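One protein chain omitted, others in place.
We call the chains A and B, going by the order they appear; numbering starts again at 1 in every chain.
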Amino acid sequence: MTDTAALAISEDELDTLVSIAIRRAEILDDEGSPAADDAWCEVSAYEQRLAAITSPSGIAGGVARVGAVRATLAAGHRAEAEHLAARYLAESQLPAERRAAVERVFQEDRDRLARHFPALARTGRLAEVAKWKASAAAQGSRVFPRAA
Amino acid sequence: MEGLRRGARLSRFSQGGVSMETVAFYSYKGGVGRTLLVANTAQFLALSGRRVVALDLDLEAPGLHHKLWNPTAVTTRGAVDELLAALEGEQRDRSLRDAAIEVQLPSGSGGSLFLIPAGSAPSPAYWAALERLNHALRAHRRNGGLPEAVLELQARIAEEFDPEFLLIDSRTGITELGGLATSLLADRVICLMTTSPESVEGIRVVADALRAAPRLASQEPLRIEFLLTRVENRLVRPHRVAEIFEEFEGSITILPHDPGLANGEQVWRRSRPHDPEDAGMSLFQATLGWIAKAFPGHEGQAAAAQRRMWAVCEAWLYLTRGGSRSSPLPNRSAWPLGRLREGVRFGWAENCRQADIVAYDLNTQPLMIIEFVDDDGDPDAAAGWWFSETQVPVVAVFDPYPPWRLYSREHAPGSGFRLSNRRDLPLPRDFEALPDPTDVSVGALLDAARRGYPEYLRRIVDEQPIVSEPVADEVVDGLACLDDIELARQALEYSAFGVVGQEVNGLFPQLFWRLPPEASIQVAQQLGHCGTAVAGTLALLAQETLGLRYQPDAIAEGGAEVRDPGTRSISFEISTASPEMAVASGGVLGEYRPGTNEVVLYSQAIKRCAGRLALRARHVGSVTLIHQTLRALARVGRDLDGRMWPESELTAKAALVLEALIHYFTHQHLVRLRDPKLLRAWETLTDNRTPVRRTWKPILDLSAEDARSLFMEIRRGEELAPRWRSLYDAMPEQS
Partner (left out) sequence: MRLMLHRLCSMHPKLRAYRADLVKSGALALQRAGHVSPAAAVVVHDGLETVAGIEWLAEDLRALELLDHNRVTEDGAEAVALTYVNVKAGWVVKRRLQRGDHADWLMENEDGSMAVEVSGTVAGDPLGRLGEKKRQVAECSLPVYRLAVVVGFERPSILAGSV
């Protein structure tokens, strides 16, 4: 689908598409399928489209914005999620409740990581790792491959 | 060493105030000795009193467990399982100690060493877990990935083990896990390479990548050190080594090559200490030296660790090579690697002790304990502990310099243990062949030979003083007792080899005359006569007894070659002709045939005679062999001017005197042999001869010089000197 064509999709269509994508991603998540990450990428894409055509102050716009950040995190793209969050939080019309929701998304993500890696969390280095991964991803040439 | 700021306080992994240094060992190519170096470093540090955890992250080709632990024992969990659990978010009620193995250390070392293996490799379950790990890495990026998982593992290690050092054996080549182990986990990376271009280039590229790689905010810059391993004698490829040295700006340590180590799997190894081509560089010494320098501190304990490791290495080499390199013992098979283990703890709780090496039988029962006891230790007490707390039959306690103190559990009930005077370590055959493996007396070894272990004859022979020294009576008397012809033959064979030239003055000449004549004659026929022990023995007999030189086919003095059947070598034969035939041919028990220069023994006659006189046939045969050989030598031996027996016939009386002299010389030789059984057989034989043959007895009163003098005059066929006239006149006219 071209960008132009994508922009032309109505909110109703996007509502339908994001609903389908969310259901699919959650089912794949429940099954532990490796395809879940890509499914969440798709959710994120639709949420971002919805955010682009809706007002941050409206219910739909607020849901889409928080949904976009959450879905991007669920897809494992932490740096991109942070970038999105920064963009949405910069929108003055975004209600305080949605701002708090965005923060909660990241906190929940940190909590989930801490449950996976409790000893690392106790060292206080969990946040450092996220920054490290961002630096490593931004690094130009590298020798050792890196999956994430 | 790169990035090191001496004296700077390193911000290592801190957990509750504990500072754990993480050191990753990396190589671009395999086969450089990386895993062995990790194991040696871990052992050294632990023996030096440090707390150490060794982690195998070479998941695709794990091997650290082979170096540090008994690989036949079962382990169900390891690094793979722990990484997987972290990624899958499994509830972790289980301690990391379930995945770790404590490597036993000698008591009092003060340190600790835990191994976290890769997993239960090479079981199918391990490869399945590894596949699940790779799948999990692809599956859920949002649950963190490998960086979080390895850091979680590192954090758990710090929490649960509180180590001072975490040593990581990381994967070769370019892999994500290898990259994380070096760039993210490690405070220090040891890069190993060989001189091959691909190895050097690979390390160069990786080192550049590591220098540029980001670090966690709380980490110090990564320190990188370089080791050049498996360096052949530097004199062989000096330019290549120099090139690499220059490329790494001199900050590289060289470890030499030990071909014997190439395919070995053991921790304690070193290169050839006495090899003149070693150029003074011992791999083991170099390794220990590098470890001590790279991990300074605890100098006293480090020195003790080095002494222990060196001593264990010595013992291990001895056991696995079947003897020391400087005095190899042939035909002694070494201990198979599967029957030796290092670092085994015995006992319970407070009453336990560590054996540095344990040798096992085929049923995995300990046969021998080897323990290194430092200067402060009490070897007797150590041995006493082993005998009171275990059933092991043999204990060896050693210092850095052999000989070892070898203890044996006495066989008498209720007894304690005894210190053996054996100075080498028993090998597997000793436990099978010897009732007491520490007893290698001549009697014990002979007994073993008689019971079906003839190779112990070789040991008796090989361990005797070198040829030019007198041979101990015990050895000669012991071997001379052998009745079995085959064993006797082997003993002669063993003592014949190693004899240099004609200078025979040791075991072989004595055994040749004292062992059953069948064996001696077999060996004589087998070896031939030229330049062999047999020829030398005959030469010795001729010289010492008759004062003649035995030189078959030698050119006579003055240049004229004397061609005579007697110039042929003396040969030996055993005839099974009936006694009647023997008499008819001119002999009784044996004869010398001048025409063929043959000494022949008549075995049937000897047997009958021995039975009649209540003697042993072998003794009768031996004295007959000596007597007839002397007759032969009297005929073919050359005097000082190179002359042999004259062509002219002797008078009957002269022949009689000559025969009497041969009897005299036989008696003299038997006295020299100091074999009472042979002497008794000879005297019994001669006492039972015809009265005429007893005429040689008066000659017994002659001195050796006079006897030889008379002998020479008889040979020359000259008019006898007046001093011999009375003797000559006393002889009967006919025999």
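Simple rule for what comes next: contacts are C-beta pairs under 8 Å (C-beta built on N, C-alpha and C of every residue); 3 or more make two chains touch, one makes a residue touch a chain.
A quick note: this is a predicted structure, and the numbers were derived from the prediction, not measured.
Novice: Which displayed chains does the hidden chain touch?
Specialist: It touches the following shown chains in the full complex: A.
Novice: Among A:I9, A:A60, A:A114 or A:A137, which one is in touch with the chain left out?
Specialist: A:A60
Novice: Tell me which of A:A8, A:A35, A:A86 or A:A100 is the one touching the absent chain.
Specialist: Reading the full complex, the residue touching the unseen chain is A:A100.
Novice: State which residues belonging to chain A touch the missing partner chain.
Specialist: Residues in contact with the chain left out: 12, 15-16, 18-20, 22-23, 26-27, 43, 59-60, 62-63, 66-67, 70-71, 95, 97, 100-101, 105, 108.
To be clear about the criterion, only the chains that are shown with their structure count from here on.
Novice: Let me have the rounded angstrom distance from the C-alpha centre of chain A over to the C-alpha centre of chain B, please.
Specialist: Once rounded, the distance between the two centres reads 70 Å.
Novice: Per the contact definition, I'd like the list of chain B residues that touch chain A in the complex.
Specialist: 13, 15, 86-87, 89, 92, 135, 137-149, 151-152, 155-156, 158-159, 174-176, 178-180, 182-184, 205-206, 208-209, 212-218
Novice: List the residues on chain A that touch chain B in their complex, please.
Specialist: Touch residues, chain A against chain B: 32-34, 36-37, 40, 73-78, 109, 112-113, 115-120, 122-123, 125-126, 128-129, 131-133, 135-136, 139, 142-148.
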